[in-house]
Each structure stands twice: as C-alpha cells, then as structure tokens.
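Input: one structure, supplied below.
All protein chains of the complex are present and in place, except for one that has been dropped.
For clarity, chains are labelled A, B and C in written order, and residue numbers in each chain start from 1.
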Amino acid sequence: MSDHGHRDHNEPESGPALRVKAIESLLVEKGVVDAAALDAIVDHYENKVGPRIGARVVARAWVDPKFRRRLLKNAIPAIAELGIPSGPEGEYLTVVENTPEVHNLIVCTLCSCYPWPVLGLPPVWYKSFAYRSRAVSDPRGVLREFGVELDPRVEIRVWDSSAELRYMALPMRPAGTEKLSEDELAALVTRDAMIGTAVVKYPPAAVARAHAQD
Amino acid sequence: MSDHGHRDHNEPESGPALRVKAIESLLVEKGVVDAAALDAIVDHYENKVGPRIGARVVARAWVDPKFRRRLLKNAIPAIAELGIPSGPEGEYLTVVENTPEVHNLIVCTLCSCYPWPVLGLPPVWYKSFAYRSRAVSDPRGVLREFGVELDPRVEIRVWDSSAELRYMALPMRPAGTEKLSEDELAALVTRDAMIGTAVVKYPPAAVARAHAQD
Amino acid sequence: MNGIHDMGGMHGFGPIPRETNEPVFHAAWERRMFAIVLAAFGARIFNVDEFRRAIERIPAADYLRSSYYERWMRALSALLQEKNIASAEEIEAALRLTASGGAAGSHEARQAARRPSAEQPASPAGAARPRAKRRIPVRFKIGERVIARNLNVEQHIRLPRYARGRRGVIRHDWGVFILPDKHAHGGDIELCHCYSVEFDGRELWGDEHPAGESVLIDLWEPYLKSATAKRGAASSSGQRRTTKRSVQNKRRVKS
Partner (left out) sequence: MNGIHDMGGMHGFGPIPRETNEPVFHAAWERRMFAIVLAAFGARIFNVDEFRRAIERIPAADYLRSSYYERWMRALSALLQEKNIASAEEIEAALRLTASGGAAGSHEARQAARRPSAEQPASPAGAARPRAKRRIPVRFKIGERVIARNLNVEQHIRLPRYARGRRGVIRHDWGVFILPDKHAHGGDIELCHCYSVEFDGRELWGDEHPAGESVLIDLWEPYLKSATAKRGAASSSGQRRTTKRSVQNKRRVKS
C-alpha cells in the first residue's frame, strides 16, 4: 500500500528532504520561524513526550482508585497532579475505561488526531489509511489483526476524534500484578493498550516466552 | 488532475504499450483470443459506431412523431427500424426526452457505462473523475461548465447508469429548423447533446460565427 | 465494496477535462487493450461483473493515477491470474520477451497481413440472451416509496454509497436481471427485478441542496426495502407479487 510513513528513509537528499530544507531556510530568512525554536520542538516531541507518560498515568490509576475516579471524570487536572503538563493535541483529554464489558478503541478517520501530551506522536499504523478506514466499520477485525480476540459479548466503543477532544484508553489491569510496584506496573503498559489495539499482559509476552524456554 | 485518458500519447513503447502487447501475444499464443477478431473489434468501435448513429435516431424522432413515441417507449425495436443493431453496452437502451420542463443528464458514477451502439465509446470527460463525482451532486454546476445555463425552473433528472440499462438523451429540436432535411437535422446533433451536457443549437455555433463576420 | 470507484458526490477532482476533436483511442495500445477485453468477454473467461470487481480492487492510489485503459489492463491482468489463464510469472516473462523485441513487429505484421473479413459487428461480450417467459416474484410497484438499504459489504455491489439509507420512489421496473453481487465473485446466478428509483436531490444531499433536481439510479430489488413498512415487520405493500411479465434474462450468463 502507498500509505507508508517513511518513503525517504535513508534517502537524505530526496525530494521532500530538499524541499523541507528549502522551506525552512526561507522561513528562517523571513523571520517567521526561529531555528532554535524548531530544535526545541523536535527535542520535546522526540525525547520528552511519549507513551511512557501515559503508562505512568495508567499505573497510578491502577493503584489509586480515587485518582482513577478523578482521571475518568476530568483527565487534565488529574494528570497535572502527576506533573504532566497539557499541550497541543491534548488540551481536552478524556480517558475512557476498558472493563470486562466494554472495550474502547481510539481513531481519527478524518486525519490522525492523537493525544500528544500523554502518548507522544502517533505511530505510522495509527495514521495509515487501513486503520483510519476500518477502525469504525470493522473494529473486531482490526483488533484481530492486532492479535486481540475479544469475547463476542464485550461491547466495543470506537471514539472517532473528529473535534478537539483527544482520547486515551485506560486498559484493564492484568491479574497477578497485585504485588508489583507502580513503576513495574507502568512498565507493562504498552502504547497500543492505551489506543485500544492491545490488552496489557502479565507476565509480558517476552518474559513468558523466556520462562517457557527455562 | 490525474484522470487524464491518454498519458501515453506519442509514447509508443511506454509501460502500458509494452504490457498490452505482451498480454496480447500471450493470449494469442494460448489460443484464448484471435488477432483477427481483435482487429475486427477495433475496426467496429473505431470506424463503425459513434455519435452519428445516435444523431440519426434523434433526427428521425424530430421529424416523425410516431417514431418518437415508439423510441421513448421501447428504444431497441425503434432503432432496429433504422437498421441500427443493438450490441454490448446497449442491449437495454432507454431514450429519455428533454423538454422545456425537464432536462436529462446521463452519467455512470461507479465506472463509465455508456450506450456504445448509439454513441460509440465515451469521451475522456465522461470517464473523468470530475464528471463521475459531480454530475449527481452538482448537475447545474456541471452544465454551466459545459456552457449550458438552464432556466432555474427546469427540473434536472440525472440518470446514474448503475445497472445494465443504458441511456441516451433526446435533445430538444431547436427553433428555425422546420425546413431542414432529416440529414441536415442529424448534422446538428452533437454527442454531448445526447448525453445531456449540451443543447442543440441552430444555426450551429460555427455557422453563427461565420455569419457574424460577414 | 466501499471503494474509490464509488465517486458520486465527491469533491476535489477539479474541472472536467474536455478535449476537442477527441479520437476514439488515444494510443495504439488502448485499441488493443479494448479489443482484448471484449474478446475475453466473448471467450467467456470472465463476466462483466467480475471485470468491474477487478477494476474496483485496484488499490485506490493506483486507481486514481491510472488512465481508463490502464485500469482495464490492471483488471485484466488480475483476472487472467485468478482464472488460471496466465500466471503472474508468465505475464512478466511475456513482458520481458516483448521488451527485448522478441515479439516486436509481429503484431504490426499480423495487422498488415489480415484485414477484418467479418462485415458483422463484433459482438464479443455475448449479445443479449433470448428472453425467457418465467414468473419471477416482484416486490415493488411503480410509484411505491422505498429506501435504499445501507449495505456496506466488502464484496462487489452496485448500490452507490450516496444513495444508501435514502428514500426514493420506484419509477420503472426494468424486468429481471442477474444480481451482480455474487456473480462478480464467480458465484451463482441470482435473478431479480431491477428498478429505476428516483431520489430527490435534497434527500441525497441535504435540505440546503437546491430544489428541482433528482437522480434516478438503477437498483436491484435486494438493495431496496419498503419505506412504508414498519421497521422490522413485513409490510403489506412489501409482499411479493408474482407477475406475468416476461423474464428478461438480460445479463450475460456464463455458459
């Protein structure tokens, strides 16, 4: 398919690379943008935000029922308690809870809206035409493609982020994790679980495989 | 736009040209198709059918009210009276009449179905994405693009050829043509007038221009 | 299939490209492509519904950047493989041979040597079948109000998206045709009535759409439900009537 996200990987001076460089030069020259500010933006989104932030939120919600309640009611002040600032594409964050009865799945069919402050920038698959087109009309098929087979009795709610609201799923805490610390819990939480295309597993698949080989 | 119909004009050995030649060789070799039969098909559609056939039908309908009635009721036997055979993409032809109250427009939004036996193969514009997409939702805008400005009171009926029925519009006979012969009338009828994107003019635009320069 | 081919109502394709003194074909290969596909219909390698499905299956990005006969070429290649007429490897091998001049000239030579002898127009797509007298149940009558069903199948279907869920009126009963849905997948022949259904422009495009416009779409009976029937209940107006109308087995039947 042509909705790849990285046609120009390893082609440093390809068409887009040159054109973006030209546009940057032009805008810097005109004083519209500042190169140092661009560096700061890149640094922020490449190094400072990412799904580890969302995972911290999830772990806290798992260990602290009152926090969980506050988070589900109004996510922005709740994540602020953890020192997590809001920001572009996340000013109006809503956290939706996965339960044994309801599974939530996040998508943006019209573009690729995504909760940047808690999950960072979206992966290529989230921006793909395949996901954008099918998440709303065939969510169970999509989940199956991700290896998630839900009980047919579980209701699926798909959130199409068509406005300024941004969504994050609060995955279910897996059984057997009662003795784990908050940090250990956070380490279990994957990006996909917070989009709704995965469930959190314990022990994680890699660990389970290693044990199986013992 | 990318829905041009002739990317390979004047590029005889381009990608498609080579590939089609290869497929033809393969199918002839396998005995699936016969080269002489292909030549006959090309000859038929390039030289024997075309909008002049439809124009003959229109002219006859203009001069013979009984024929017109038969044509509008059941087009296939009516055109057979004129020695016009049916054929692929025209076995189920329906002729729809333009009147001072109703203007008909023919399209095929899903592909490019067209009444081959009476109009030949469709022009590029009929197959274009622009026409296929807009004819049903903005027929007046489309007509304006073709230079046809209808009275706002005229009702527009768009025929989307989604099944095996094929449509041809019977345009209105222009005023001042009472003394013209059937052949002269047929010469006035354009392909676009039988699709519904033109009206028949008398004198024809070219003649009118020539007179204006006298 | 909700594909890019289902273009009715889309925006953004720019002005309609018009050409003066347009030729029937714009390149020699278009002529041959057209003829090969018609000959393949004649040879009953695939039916027209399968051919349309194959065109719809072209990935959207390729569909949009291909010309009309390029789409035919892609669809034909796919069908030759699907029908085990020629494998992808065979096609590529033939392409290499042609590119290297192996078959070059042969086509022109054949063309020069042979003149079409048949005066009859080629009728390769399997001309109209004889009409059979048969009683086929008919569900809707002229003037009846119907709703185009909201069908979103991944398979071939000839019910445009812009009409789905919209209310219209039966204007003509065209008789009995082969339902394209299964037929496009090499499946059974299912015969049913096909109607011309008129939809008001405002029903299709919203209340703010100008009045005085309608679209007539040819829709097979299974694409429609009664607009007067109560939801979920079989209605009296929706009950099946058997007509004496002659069955017009109008569509190409695989032999």
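Please note the rule applied: a contact is a pair of C-beta atoms (placed from the backbone, for glycine too) under 8 Å apart; a residue touches a chain by one contact, two chains touch by 3 or more.
Small disclaimer: the values here were computed from a predicted structure and weren't measured.
K.L.:
Tell me, which residues in chain C touch the chain that this view leaves out?
P.N.:
Counting only chain C, the missing chain is touched by 1-4, 9-14, 56-57, 59-61, 64-65, 149-152, 154, 161, 164-166, 204-209.
K.L.:
By the contact definition given up top, give the residues of chain A that touch the hidden chain.
P.N.:
So the residues of chain A touching the unseen chain are 1-12, 14, 16-27, 30, 32-46, 48-50, 85-89, 91-92, 109-112, 120-121, 123-125, 127-134, 136-137, 139-140, 142, 145-146, 152-165.
The working rule: only the chains that are shown with their structure count from here on.
K.L.:
Going by average Cα coordinates, which chain is farthest removed from chain B?
P.N.:
So the chain farthest away from chain B turns out to be A.
K.L.:
State, to the nearest whole Å, the distance from the C-alpha centre of chain B to the C-alpha centre of chain C.
P.N.:
18
K.L.:
Determine the centre-to-centre distance between chain A and chain C, using the mean Cα coordinates as centres, and give it in whole Å.
P.N.:
42
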